[in-house]
Structure formats: C-alpha cells, structure tokens
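Heads up, one of the protein chains got dropped from this complex, but the rest are sitting where they should.
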Amino acid sequence: MDESSGNERSKGAAAPVAIIMGSQSDWQTMRHAAQTLDALGVAHDDRIISAHRTPDRLVAFAKGARDAGHRVVIAGAGGAAHLPGMCAAMTPLPVFGVPVQSKALSGVDSLYSIVQMPAGIPVGTLAIGQAGAVNAALLAAAVLALHDPALAERLDAFRAAQTAKIADHPSDEA
Amino acid sequence: MDESSGNERSKGAAAPVAIIMGSQSDWQTMRHAAQTLDALGVAHDDRIISAHRTPDRLVAFAKGARDAGHRVVIAGAGGAAHLPGMCAAMTPLPVFGVPVQSKALSGVDSLYSIVQMPAGIPVGTLAIGQAGAVNAALLAAAVLALHDPALAERLDAFRAAQTAKIADHPSDEA
Amino acid sequence: MDESSGNERSKGAAAPVAIIMGSQSDWQTMRHAAQTLDALGVAHDDRIISAHRTPDRLVAFAKGARDAGHRVVIAGAGGAAHLPGMCAAMTPLPVFGVPVQSKALSGVDSLYSIVQMPAGIPVGTLAIGQAGAVNAALLAAAVLALHDPALAERLDAFRAAQTAKIADHPSDEA
Amino acid sequence: MDESSGNERSKGAAAPVAIIMGSQSDWQTMRHAAQTLDALGVAHDDRIISAHRTPDRLVAFAKGARDAGHRVVIAGAGGAAHLPGMCAAMTPLPVFGVPVQSKALSGVDSLYSIVQMPAGIPVGTLAIGQAGAVNAALLAAAVLALHDPALAERLDAFRAAQTAKIADHPSDEA
Amino acid sequence: MDESSGNERSKGAAAPVAIIMGSQSDWQTMRHAAQTLDALGVAHDDRIISAHRTPDRLVAFAKGARDAGHRVVIAGAGGAAHLPGMCAAMTPLPVFGVPVQSKALSGVDSLYSIVQMPAGIPVGTLAIGQAGAVNAALLAAAVLALHDPALAERLDAFRAAQTAKIADHPSDEA
Amino acid sequence: MDESSGNERSKGAAAPVAIIMGSQSDWQTMRHAAQTLDALGVAHDDRIISAHRTPDRLVAFAKGARDAGHRVVIAGAGGAAHLPGMCAAMTPLPVFGVPVQSKALSGVDSLYSIVQMPAGIPVGTLAIGQAGAVNAALLAAAVLALHDPALAERLDAFRAAQTAKIADHPSDEA
Amino acid sequence: MDESSGNERSKGAAAPVAIIMGSQSDWQTMRHAAQTLDALGVAHDDRIISAHRTPDRLVAFAKGARDAGHRVVIAGAGGAAHLPGMCAAMTPLPVFGVPVQSKALSGVDSLYSIVQMPAGIPVGTLAIGQAGAVNAALLAAAVLALHDPALAERLDAFRAAQTAKIADHPSDEA
Partner (left out) sequence: MDESSGNERSKGAAAPVAIIMGSQSDWQTMRHAAQTLDALGVAHDDRIISAHRTPDRLVAFAKGARDAGHRVVIAGAGGAAHLPGMCAAMTPLPVFGVPVQSKALSGVDSLYSIVQMPAGIPVGTLAIGQAGAVNAALLAAAVLALHDPALAERLDAFRAAQTAKIADHPSDEA
C-alpha cells in the first residue's frame, strides 16, 4: 500500500471506515473502495475476514467495531456471501455490502446473499463488482459527511469534478 | 396518519428522514419504513414523487433535500425503478433504495434498476418488498444514531428486543 | 408436539439430528423434516436460531453441537439464508441445508445463499421447500444408517414402501 | 467523425434524431445506431448525457428536445439504465432505448431498467447491445419515413438489400 | 366496443393504428392499449392474428398494412411471442411489441421473444403486461403526433393530467 | 378413463404412443397429451414411472418400449426431471419431454433438466405445462403421420380447424 | 462441404431432412447436425432462411417442405428465434428446434423463443448450442428409423459405439 494512502491500519486509532472482505481475491474488487476513500481523504482499515473460514475473527471484529471507533463498515464478499449480513447482525453500525462478481453466477448469488436480508438486520447493498466498491466508499463518505463539513465539501467537489469530466459528445478516439 | 406518528410532513421543519415513493400503491410497502421509524422515534416526511410522471417534483425535492434539513432519503419504487438512483444523482445525502415487488417480475426488475448503479452515484439497496422497507428505516436510524446517542440507545434496545422475542423452539400453534 | 414424536428436545441427551431454522415461519417447511425423522424413528432436536437476530445463539449452538452429541445438523432458512453456512463454519458435523421458499424470489435467493459456499466449508443442499425438508431428513438418516443397521433396515423399508405405493397408471379420480 | 457522416452535431439546426448515451464507453455500442442512420441518410446528433452524473444536462436536453427540432430520441445506457426512461419523462417525443450489455449481468439489468416502465411514460426498447443499436436507428427511420417518402424509399431499399444478401446455403468458408 | 370508441374496425378506411394480438385471451391485456388510444382520440383497428395458428392472416395483414393506411402497428403476444417480430419482418411500418404475461414464466419468455430481435428488423418493445399495452398506445400516439398538432396537444394534455393527479403524500385510505 | 378414450392401456397390444409421467400429480398436465391423442384417434398407453422412486420400472419400460410396439414416448416430469432423459438413454425411440410446472421455480428447473441433454441422447422438449403436453401429442402424431396417411389427414384437419376457430377480432364478451 | 457428405442440396430430390438456420453464423452450430446426419448416412438439405430478413423464403420453404419430399425439419436460430416456430406453423412435418447460443443472454432468449410455443403448434426443442444440433440430428434419425430398418441398425450401432467409447476411469492425460 502506498505511503500516501489513507489506509490507517497500521495506526493506533481505528479508521472511521472499516473495509472487510472474505478473501484476498476480493481485494481486486474492494481496493476500489479503498482508493475512493483515499481520494476523499477518509481513513480506512482494510481487513480480510472470512465469515466461513474465520468465524471467530468475524465475531470479534463485528462486536468490537463500534467500540474500536469505526463508524461505517464496508463488507465485500462473493458467492454465498454471508459476511455483510453476519457483520450487520453483530454491530449497530451501518453496514454497506459489495457483491463480488462470482465465476459461475456472475455475482447474482453474491447479490441475493447480501441484499435479501430479513426484516430486522439491514445491509445497504451496492452494485456487483467494482462499481459497487466505489459506491460503497461514496456512500460511507456521504454518511460521514453529515457531521463533517470539510468532508462534505470534498465530496461535493468530487461529485462536481465527476460531472465536469463527462464530455459532451462521444469520441471515436476514446 | 395517526397523531402519534413520527410523520412530520405537516410541520414546518423537515424531518431527518424523507421517505419518497413512486406511487400511492408503493405506500403499502413503504409504510413499513414509516412505522419502523415511528417505533424508533425518528421523524419522517413521506412523499409521493414519481420519477417518470412528476420529474419536476423529483428535481425540486432532490436538489433541495439537504437544505431542507433532511439527512437521509429512503426511496421506494417498482419495475423500472429510477427514483432512488435519480434522487441520488441530485443530492449528496445518503439514499437508501427499496425495490417494491412488481407484478410480472416479482421485483427483480426493481432490484436491478436500483442496485446496479454505475460508479459515482451510490444507492444503498435493501431487500425486495416489506423487509426492505423495514430495513431501510433501520439503516437510516443507524446512520442518524452515529451522532444521536439517545437514538443509538433506542436502536440498541430495538435490536435487543428483536433478539429476545425469538423463541427457542418452533411451535405447532404459531 | 405430539407425545409420540421422535422430538427429543425436552430430554437430557441430545438427539442425533438437530433441526435448526431461522424463524418460526420456517417451521411450516421444516416440520416435514421432523415428521420424516419421526417416521424413521430418528430422534431430533428442533430449534429456532436466527443467524441475524440471534447470532450468539448460533455461535453457542454450532460450536457446541458435536460435544452436545449431535451427529448431523439440518438447517433451514429463507432469503439471504446464512444459517446453514454459518453453522457449518463453526462445526465439523455434516450440515444439510434447506432453502425455504421466499416470497419475492421463490427461494432462488435462499438456494443461492445456501448452496454457493466457497471451497472449505460445505453445506449439502436440498431442494427448495417441503421436498427439501423431507430429503434433508432422509439424507441425515442415510448418514446415520452407515453405522446403525436397524436404521438402515428401516430406511430400506421406507424406500421400498415409497416405491410400492406408486400406481402403475394415472387415475382421473386422484 | 467522418466528413461524410450524417452526424449534424456541429451544425446550427438540430438533427431529426438525437442519439444520447450514458458514457463514452457506450459509444462502442451506440455508434452502430449512428452508422445505420448514416447509411440511411438520416442526420443525427450524438451526445453523452449521464442521467446520474450529469442530471442537469439530461433535464436541459430532454425538456428542450422537441423545440430544438429533434423528432426521435435514441437513448442507450447500461446497468441501472435510467437515461431512456428519464428522458421519456421529460419529452413528448418518441424515445427508443438500447440496453447496453453490462459486465456482470450481461445487460439483463439494462434491459429491465429500460423496458419495465410504468404505464404513462413509454420507452420503445430494442435488443441488448449492437443489434439493438442498429434496430433503434431503423425504427427511428421507420418513424421519420411516415412523412418522408424519400427516406421511405431508402429504407425499403435498405431492407431489400438486406434480404438479398442472405445466401441460400451456409458456407464452410464463411 | 362502445359507440364512442375510437375503434374503427367496422369502417371502410383503416385506422392509423392497428392493434394485433395472438389470441382472444391477449385482449385482456391489449384492451388497455385500445382504451388509451380511445382516450387520445386515435382510431385503431383491433385484430386477432396468431402467428402460429393463422400464419396466412399474418402475412396478408403485415404485407398490406402500409397500403391499408395504417401507420403504426401494436402487436401483443405471450410465450414464444413471434407475432411482433414476424409482422415487423413484413412491413416497413413501426411495430411496437407488448409482451403478454405468461403463466409459467411470467412474461420473461414473451419479453425475450419480442425484444431480442436481430439487427435488421426492429420491434420497439414495451413492458410486460398492462403497463406495456398502455405505453404502446402512448408511443404510437407520440409517433403520430409528430405530424398531427392536435394530437400532440391532446397528448401533452394527457401527460399533464397524469402528472397533476399524483398526490403529494401517500394516503392510508387509498 | 372414459370408454370412448383412445387410451389402450387395458388392451393386449401396445399403443403407438406411450405417455409416461413421474407421478400421479403430473397427470393434471399430461392428460392434455392424452386428450389430444384421443382427438386425433391415436392410441396411447399412460403410465406412471418415477425415475427416482421406481427406477426398475423405468429401466424395464425404456428397454422394452420398442419391442413392446411403441413408436414414440412422451415423458412428463417436474423439478429435477430425469424421466425423459433417462428414458431416452435406454430406448432408440423418439422421446418427447414435457416440463411440468413446478411450485418454487415455475418449471424452469423442469425445463432445464429435460432440454439440456448432452450430445448423444436427444429429448425433443416442449413448452412448460399444459401447452407442452398438447404439443407433445401433436408432435407424436406428426411423426406417426409420416407413414399413416389417414392420420396425416386427421392432423391436417385438426390444424385447419384450429386455424378456422380464431376470430378476426377480439371480443369484450369472451 | 466434403464430397462424401450426405448433404444433398445440389441434387434433384429433396433430402429427408432439411436443416434450416437463420444466418450464416448459425452454421458454426448447425454443422454439427449436418455432420451427425452424415455419420448416420442420412441425406440433408442445408439452407439459410431468416424468418425476419427473408420471410418470403420462409413461407415458400415451410409450405412446400412436405411436397418437396422432406420428412423432418431441423431449424436453428438465436436471440428472438422465430424460425422453428414459424416453420412449424406452416408445415405438418415434425420440426426440431436448436437454440443457438446468443451473445448477451447465452441462448436463454433463443431457448424460450423456441420452446415456449402455444398449444397447437409444436417444436421439439433440443439443448442450446452444439449439443442441441447433434441431438436434433439424432432425433430426426430416430424418427426416420421408425420406417427404415437399415437406418435403425446404423443408429443402434452409433449409440453402441458412443457407449463403448466412455472410459471407465478419468484420465489425467485427457
């Protein structure tokens, strides 16, 4: 991870956003969440937590997330993706889920496993894959910006820049 | 709407949560969001805004939502459900989308139309139908609770009560 | 529960099969597992364990299932159905999952959430709904019958009777 | 864009057909609409309008499309594809939608987001991807040909040529 | 059909819009197209033409539709719905397709059979079921309104009335 | 079964068509195949053969079908519908499969289980449910008619009558 | 086409099997039907007939197929695949349909468009893609073999050889 990254995992205090994912292979998707938070100057703590292979790690993380100082959890997983929902079951913090694109079912399994939570435990779910990872970061930032005017300004600027860079006409050279 | 409701639409100040929906028929689903917010003591402003039939109303609402004092928008719609995403395009506030169950496609169309947003404009999407409406309210409350300790306590109590009422064994009489 | 039931939940010793389900409403499906085990003379312990609303109960059950004397776990759940997979993550016992038919997506969400487990933690998944519940019981019995000759005979008889009652020709009166 | 193109975007008068798309990347698909209109001698104005990232541009375009002289709008977008429907919400002109093939869901999300419009605001939807783009152009031409005999003749000729070039037998060399 | 109906099928001259459908049972859906055209004062000719059971009728109709004076064809069918595409194959007129909701597959089969036309022969496809039938009529009217200022005004009024009747807030009594 | 039925199951010689189905409950669908064959004067032998619960019956039937005098087999089944394919694996006769509509998945599981046969063993698959049962009978009749001129005439008449009874216009009274 | 091919298209008499397909690109799939018929010594006539781009060719072929001497029609098409069903609408011969794998929807659109025929006009549908093409040929041969003992023997031999070449154990070298 680059020195200039907003990633705070080596620091003492917990970052406002925790990015958790089910496996190393999910990082290819979830790094887009990390990079978006970096661009917005929001610190994040990135962890691999497999709901199925490291359930104790999941329980410890989820139960301790609020006290550790996190405010929002972004959780990405693929296939029978239980990480976002199980984390939400054990923390009162807002949890945003990113369905990682799976091999056979292209992420439809991931999406259904994350979004179809029963009444009582919510997971705010984003799009399948990279777009969802970017948007989970933007949504986390929007939540944090409610009480962080400087971040709100940065987020407004990010959105304005995003608008400004859309060309008026398609280009054959692009 | 009941007098004791948290619904603030007749009051001068905007409620922290705006619940918007594409049509009157969506209220059958979205009222569960309203009732959940009522149970948590969170004021909400309920409006019908059809992205397709009242686009001006949508633009006015979305562009003015932050200045009006809202902090979170819950948007429910069915079929080609553009309301949550278009609202998110015009407000920096967090937007949570509820896919209303549609007749022919059972809400798969609603779900895809809401959750598959491109990178840049997020909508945190909940489950299809009533469960999603309840959970949108819980997620909105979780966001607001980050800076409202009393609400955080009420939300913790809500979750604890929810846990407590799960029987240990299934009952043939239930 | 009827006196003659094979349900052992009020007894001191754990039954060889534990039937767990995410909510009381799943019992309408899962009772068919219980009844099938009853018919085969296999004791079972039926519990409601919500992965999302009673995560501590899930952890306690799953981690203790082997020591409690269970040999097979049957887990039924619907929607974003995390119960079977999370249980399997915390017990070395064979776990068989039953996707309960959900309202909007007819159990496709339940099925994908249960069957698409990542390599490392298996859940043997049965059909959506009642057929799956019956078959989870039959599969559990087949496993137990490997070291229980009397049960093996009862299971053979059950299958033979099942075969025998298939009429040769369709009946307009049926 | 080639000099001989029918594309009129640099000219003073609006072209009869506006081709709008959600991003530069959609041009790979939508250029087939442009090329088909070129082949039929129908001028078109090609624009990038992101419903989500440039909502103001969308409102301005859609509300002004009729007065600007356009007669038909072709709108292509992918994923949660709101552009065609939102444009249709703000113009009385016929709008034809092209679902661009998306990465994870192969354009099923695009298709549902475009075709499943509620009663009141129509979008005539074509096939996913390149075939849909070609056909949107042909459909636009068919509409314009109702009052343009010369174009009707060119369209008839186009269709006749299309028929003529179908070989009678498959070729192993093709 | 009511005397005041815009239905012109008993008159000598062809109506500008032909509504064709695969069977009598499709009329339950397609009558909403007829009623919408009635409301807009657009004459229509309603016919049952089964692509599979009356292929000669289909060929005769489609090849003669332009000369008969029709300007737009609305075609509704369900299941393996070949009527819209085959009609489009034999007429240069714009054809708008309505996927009728089917029993087993809820109209997904109808939708795919209509919308996934190969490049060369377009069918502008509307939503599955009643909403699609209404919208096919509105789209046909939008096409005709391009050269019928009075109809354009009626269509504008229809849309304005549609907007005006959307209540601001949901009603528990509705 | 009515006396006037074409059903030959109580006679000594095998009927040219065997209709087999996985369970009594499939008869509600498959009787439409029987009735259609009756209408065409084609004798048929109707049997319940469960691939899963009566595998020996399946093997005996399929291996003996040609020698028994059958010429075509119609096989209907639902869910994981193995009957048509397994029958086809053990007889050189043409096998036509009817996917019975299943509860949770509406027959998509039945369809995929029947139609997606690997290269080497064909099953000619018809539509899900009643339409498929009727059409399996018509297809069987078309096969038999290749060498039965009287049947060919009856089939032609059946098709002509079917065409003749399609009304020209939809009726509000129907 | 190889000299030794069974393809009879250049000969005076019609082959017993006609293989028709919607476009040259379908030949990549349908040639497997042709090669299988070649292997079985069954003559076939291969034609490109686009339901949408050459509807007259379709009408002429389908109406004349029986008189031309064909006995079975194999029809392959992709996307909104109307060729098999429309051919079946105009010939009493058995029609077997092959859903060609499409780009965006992997042939699900082709499959639904072919298999979901309404009661009255059957198409015996095979698997998506190459396996379906091979099996359409085998099914056609099975039909012809009912009155061609020599072909029946060749088909039996083909099936026996197919069985014989399945190894007992998987090989790491394969």
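When the chains are written out, they are named A, B, C, D, E, F and G in that same order, and each has its own residue count from 1.
Definition applied: a residue touches a chain if its C-beta (ideal position, glycine included) is under 8 Å from a C-beta of that chain, and two chains touch if they have at least 3 such contacts.
This is a predicted model, so every value here is computed, not measured.
*Asks:* Just list which of the chains on display the missing one touches.
*Replies:* Hidden chain contacts in the full assembly come out as A, C, F, G.
*Asks:* Given the contact definition stated above, which residue among G:I20, G:I48, G:L93 or G:A127 touches the chain not shown here?
*Replies:* If we include the chain that is not displayed, G:A127 is the one touching it.
*Asks:* Touching the hidden chain in the full complex, which residues of chain A are there? Just list them.
*Replies:* Considering the whole complex, chain A reaches the absent chain at 1, 9, 21, 23-24, 26-27, 30-31, 46-48, 50, 53-54, 57, 79-80, 103-106.
*Asks:* If you put the missing chain back, which residues of chain C would it touch?
*Replies:* Touch set of chain C with respect to the missing chain: 32, 71, 92-94, 96, 111, 115-128, 130-131, 134-136, 138-139, 142-143, 145-147, 152, 155-156, 159, 162.
*Asks:* Counting contacts across the full complex, list the positions on chain F that touch the omitted chain.
*Replies:* The list for chain F reads 22-23, 50-53, 55, 59, 78-80, 82, 85-86, 88-90, 102, 105, 108-109, 112-118, 120-121.
Just so we're on the same page, only the chains that are shown with their structure count from here on.
*Asks:* Once you count every C-beta pair in contact for both, which comes out on top, B-C or F-G?
*Replies:* F-G
*Asks:* What rotation angle, rounded to the nearest 5 degrees, superposes the C-alpha atoms of chain B onto those of its identical copy chain E?
*Replies:* That rotation is 90 degrees, given to the nearest 5.
*Asks:* With chain centres taken as the means of their Cα atoms, state the distance from chain E to chain F in Å.
*Replies:* Inter-chain centre distance comes to 36 Å.
*Asks:* Express in whole angstrom the distance between the two chain centres, defined as the mean CA positions of chain C and chain E.
*Replies:* That gives a centre separation of 50 Å.
*Asks:* Taking the mean of the CA coordinates per chain, how far is chain A from chain B in Å?
*Replies:* The separation of the two C-alpha centroids amounts to 21 Å.
*Asks:* Mark out which residues of chain C touch at least two other chains, giving numbers and ranges.
*Replies:* In chain C, residues 23, 50, 53, 79-80, 105-106, 108 touch at least two other chains, as defined above.
*Asks:* Looking at the whole structure, which two-chain pairs count as touching?
*Replies:* A-B, A-C, A-D, B-C, B-D, B-E, C-F, D-E, D-G, E-F, E-G, F-G
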